[in-house]
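Every protein chain of the complex appears in place save one, which is left out.
Up next is chain A:
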Amino acid sequence: MSQSEPERGESESPLQGVELRMAANPTQLSIVRAVAADIAMRQDFDLDSIEDLKLAVDEACSTLIALAAPDAVLSARFVVTDGVVQVATQVGSKRSSPPDRDSFGWRVLSALVDSVTTWVAPQAGDDEYVVHIDLVKRGLVDA
């Protein structure tokens, strides 16, 4: 049995930072936003950057919820390194199609963070695919 092995593509090192796992349901979004804002505040992000991270995480998770398989789990992992917040979000999906990068939401997302990456990986099991969206956000550095 291989159930104790890490998922493909996952780091084998112990969990770093914070990981939220929740039903892929939009009613959970306010909790993810609250955690994102709190993490940004603890990094002394300026107020605009706190708002940006909150918006970006909401957008990433909203996008994934729209692609989620029924009863899928949405995961959002926050890792802070040297004042940079990295957020890795993923959800199980029946479809291999990535998020629509021409959508209004994606434009909003791209405008808010320093980088955003998305990809779809096949996996064994009922959901067949995992859709990922990774974000990187730096707090504003005084010019």
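Everything below uses one rule, namely that contacts are C-beta pairs under 8 Å (C-beta built on N, C-alpha and C of every residue); 3 or more make two chains touch, one makes a residue touch a chain; residues count from 1.
Operating definition for what follows: contacts and distances are computed from a predicted model.
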| remark: Choosing from "Anti-sigma factor antagonist", "Tol-Pal system protein TolB", "Urea ABC transporter permease subunit UrtB" or "Aspartyl/glutamyl-tRNA(Asn/Gln) amidotransferase subunit C", the absent chain's UniProt record names it "Anti-sigma factor antagonist"
| task | For the chain that's not shown, point to the residue among A:Ala66, A:Val80 or A:Val136 touching it. | result | A:Ala66
| task | Name, in rising order, the residues on chain A that touch the hidden chain in the full complex. | result | 24-27, 29-30, 33, 47-48, 51-52, 54-55, 58-59, 62, 65-66, 68, 70-71, 104-105, 107-109, 111-112
